[in-house]
Every structure is written in structure tokens, then in C-alpha cells.
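To start, I am sharing the structure in question, which I have written as C-alpha cells.
Every protein chain of the complex appears in place save one, which is left out.
Then we have subunit A:
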Amino acid sequence: MQLKISLVNKEIRKMIMRSVGWVAIVHFLVLIFSVPLEILITTTGEQRQYIRAESLFSFHYEIQVVLNIGIPVLMAIFLFRFLQVKSYSDFMHSLSIKRERLFHQYALTGIILLIVPVLLITIIVCALYQPLNLAEFFSWADIFKWLGITIMFNLLVFLAGVFTGMISGISVVQGALTYVFLLLPIGLLVLLTNNLPFYLYGFADRYVMESKVEAFSPLVALSQVNYRPLGLIEIIVYCALIFILYGLALWVYKNRKLEAVTQSLVFPLLKPIFKYGMTFCSMLLGGLYFGIKEGNTTWLITGYVIGAILGYLLAEMVLQKSWRIIFRIKGLFIYAGAMALLVILFQFDFTQFEKKMPNLNEIERIHLSNSNYMYNDAEDPFFLTTAENMDLIRRLHKDIIANKSKNTVTNKSEHAFFVYELKNGKKLVRDYMIDKKEYAHYYKLIHESEEYKRVTNGIFKVNEDQIEKITINPYGSIQKKAVIVDPADLKEAMAVLKDEINTATYEETIDNRDPLAFIEIMQKNDRTVGLEWRISYKKFEEWLDNKGLLEQAKVSADDISYAYIVDANDLEINYAQGYSHEELFEQMSKISHAIKVTNKNRLEESLINATGIHDGPYMIGFYYKADGSIEIKSFTGEHIPDFVQQYFK
């Protein structure tokens, strides 16, 4: 009892309840409507069968998000209102209570007032659990997970609000700054990763953005909590932040000067940080908006200048608490000077970012592909580990860096995405835009290596005894397919396919002509491995022919009635709004200078050489015999059939 008397000031508790009790009541009432009542209504009515609830977050999720974001900040603002009104602040601090005690009492009461409504809702839901047979939708554990996560986010946002309340002297600024703080990590990350590729050659911006950036902002994390579960580390960090913010807020409060009430920022030290921080962020935003949208340096710099000036003005307005401000240009010049220096430093690669490359003996394994998605999103990304391949990749990488100025971004550019996983557990990730043709000699050696073929082709991971069947689905608008089920045939097919892959040259693997079919290898464990039947796989074609499956395995001239071939320039194609194959075919049929192909050999030649990407000089429209469906393809580069070349000469 002694402790209670010394810690809790009864009259102050009464006062807090009188001033912020309503926040807890509103919280409770809205929650009761959005969770227990919603459960009651939906589970007792006819909709019960349609409910797809996986947790308590599924009930009026949007309202819950708004509550979790809004209520704690409201609580923080109204609770610590006494800090932001001069006479109130003077009154509270003339009492013979130490600030530390005042803080504990206010902050802890706020925490209790945030927890109690959530706890009551949990109790109500628990009471409904058995009678409504809610086990159908979620478990007991889900209820307590909801309780824990909701309380955690509430406290985190609340203490962020309390902390900003301590450094600010205006309630509105307190509220706004709270959200700025909670969004700043992710905002800064997005802005920096989008701007850095301009300065650090090889910076893997897309890779960084794919790497769970949501976790960097509690606000973003909490708004996704119903479909993106929180990781353990995230939870630990957030809980640690709750305690850190509590301690930090107390420390700041003890050092707060009361005379600074009604100023935007109470501590003079924070003013330049805020001002130049704001200028910097809005500069990056300007660069992002203009530079990335327009994609050239002039616009990038224009974006920076406009962004920086706007941000600087806005920060000055907040600090001077008026939009009619005296424009102190000196600060902006100092800032511009500092930024110029930074850009120059980047030009000289002062971080050694661009040149950095691990030594062969430091590397555990390397991933090299065309896209970061092959690494970020792949369940089981592939790696190369042989000394030859790792050495080749390093040489390719060095060559790319050496040719930095030549690797301009064009429509032929492709990503070269490197991930070096080092023996010390670190990673080095780089992303470049290159014209792969320029580096084909490296790619040829790497892609033709036994290791590369083995790790990038799922077929090598298939256990041959486990195969149920192989289905060959021809590309094209046709219904037929070939199926192999005989165990002996399956073994043979696998051997032929593996041989085809192993002997395929690099040039054959980057052939842009459409593959003939999509092959599915179905295993008994229901896992399916897919691969394409490339045009170069002649042995497989022979094998199919021997087995009498060829007719079913690909589209042949017999499936096509006729085809039109036209010069692409004669067609009006609306790429922006989309176009239908039927309309295009209609157009083709009306063009006088067109070839109508009916000859079987020519149809066969056309089928093999056409590609589904419509960027070649000639377009072809196939008319399918079976159902009259249309397919439009095009011819590009060296794959234009001779008869077409000659006709359009």
C-alpha cells in the first residue's frame, strides 16, 4: 500500500480520467461494434458460411487499423496537453511533484487506458467463443495473438506520440511529427534507394525495396498485419522500441525548458536538424518525382532544386509558425554547398562502393541472374559455387564496372543481378543494366557450364522413380496435348530432355523464338517441375515422333487453315490501350500487300520462326482450323523466313 500511495496521486488520476477518459470509451465502443458485434451478426446469420476469417483482424480490418493508428496518438496528445499550453504547463510544474513522477503517472495511466478496452473486447470474444462455435474460424491462440499485437502497436504508436510531445510545444505539431517519425524510416529508405542508383553505380535498388522494407515502419507493418504476419525479430524490435521510447521521452521531459511551450520544437538543437532534414527529404522526393519519371539528369537536378526549396520553405513555416515568413536564403545556400560537396564525393566513389568486389577465397557462393526476383521471390534461389564459374562471374562483374560509361540504358538493356554470399556471412549485392550481347562471351561460358545447367533447371532435381506422368502442352490456341505415362517411356523422355539441356548452347538458350510446348513433369508428391520445349531440342522431337506423340505435342501446319503475313508498318496497333488479335487479323486480311500462306511447308516454317512478342518488322496472323481462333505473332532479326524477306523486298 505504501508504494501505491507514493506512486499514484489520487487527484491527478482523477484529473487524467476527466480529460482523456473519453478516448478510452470511444476506443472501446468502436471496437465493440467492429469486432464482437460483427462476429455476433455474421456468425448467427446466413452469411456464416461465407465468413473467411483467419484471425480477429479479419473483422472490420480497416476500422481496426484506423483505431490502432489514431487512438494512441489522440491519447498522447490529450494526455500531455498540459505540456503544450503555457498556463497549464506552469500550473502543473508549480506543484510539488517531480517531473519524473508526473511522467510515470501520466504515461502509465495512458498505457492502462489503451490496454483496458482491448482487454475487455478480448474477454467478450472469449465469452462468445464456445456459444457461437468460433473454433471454426480461429483458435484461442489467434485471440491472444490479436490481443498481444493490438496492444503492442497501440503502445508503440502511443509512446512515439509521447516522445514527440516532449520535443514539441504545440499539440498539432506533436500529432504530425508522430506520424512523420513512424513513417520516416521507410520513407527515407524508399527515397534513398530510388535516388542512390544515380550516384552509386550498381546499387541494387529493386533488391533493397523487395527486402521486407514494410517492417521499417510500424505504421505500414500494422496496416498489413492481417496478411503479412510479423516476424519474431520485428516483434522484438517493436517491443524494445516501446521501452526505449518510454525512457527517452522521460529523459527529454526532465530536460525540457518550460518557457519553450508553444514553440514547434522545444529544443533549439532540433531546429536545424528538422529544417535540413526536411529539405533533404523533399529534395529526394523532388528528384524521385521528376528524375525517375523523366529519366534524365536535367530533370533530376530540376527536381532536386524544386524539392529542396519547397522543403526548406515548409520547414521554415513550421518553425516560424506562419506562412508569411522571412526567407532566410543563407541557410539554403549553405545546404546547397553541402549537397554539391556530397555529389562530388560520390563522383570520386569515396565509399569505394563501385569498385568493391570480394576476393575469390572470401566467397561462399554467387547468384547471377537477370532479375532480383529470381533471388528475392524464389523459394530456393540458385547459386554457383565452382571456382571456374565464380571466377568468370567476378571477371564479368569487373568488366561491367570498367565499362561503366559505355553501359548506357537502352531498350536492349537487361539487368545483371549479382549476389555474392561471403564466408563471413555478409552479402554484396549489385544490379546493373547492360546490353548482354556485349558480355556474351562471359555468359556463354557460365551458362554452358555443367553447374549452371544443373542448378537452373528443375529437371535435374526430379527423382525419376517418383514421376507420375509427363504432359506436353503445345503453345498456341489449341486444346491438344501429349501425355507420357509408361515408366519406361518416362525414363527415356527424361534422359533425352536432360541430354538436350546439357548440350544446348548459350545461343540456343537465348533464342527469342517461341518454344514449341510447355512440358510438365508431375511427381507423386504433387510437386510439378516445368520446362520448355525449345526449338533446338531436335532429339526430343525425334523421340516423340518415334513414339507417335509428335502430332499431339506441338502445333503443326495441319492445325492451321491459313495465315496472313504483313509489314508491321501497315498495321495500326494501339499499344497503349491494348488490341485484340481478332481485330488485328481483320486488318491484315484487308491489306492488299500481304501474303496469304496456305502452303504446308511455309506454314511450318512460319510456326517455328514466329515470336509472341510483337516487336518485329513483320507480323503474322494464324487462323486455326479447329475453332477459327486467331493468333498473332511476329518475325524478328535473323528469324525472318526467306520467302517473307523476298516478298517484302
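We adopt the following convention: contacts are C-beta pairs under 8 Å (C-beta built on N, C-alpha and C of every residue); 3 or more make two chains touch, one makes a residue touch a chain; residues count from 1.
The working rule: contacts and distances are computed from a predicted model.
One subunit of the complex is not drawn; among "ABC-2 type transport system ATP-binding protein", "Chemotaxis phosphatase CheX-like domain-containing protein", "Sugar transporter intracellular portion" or "Copper-exporting P-type ATPase A", its UniProt record names it "ABC-2 type transport system ATP-binding protein".
Looking at A:Glu62, A:Glu136, A:Glu259 or A:Glu362, the residue that reaches the missing chain in the full complex is A:Glu259. Residues 9-12, 15, 18-19, 87-88, 90-91, 93-99, 257-259, 268 of subunit A touch the missing chain (whole complex, contact as defined above).
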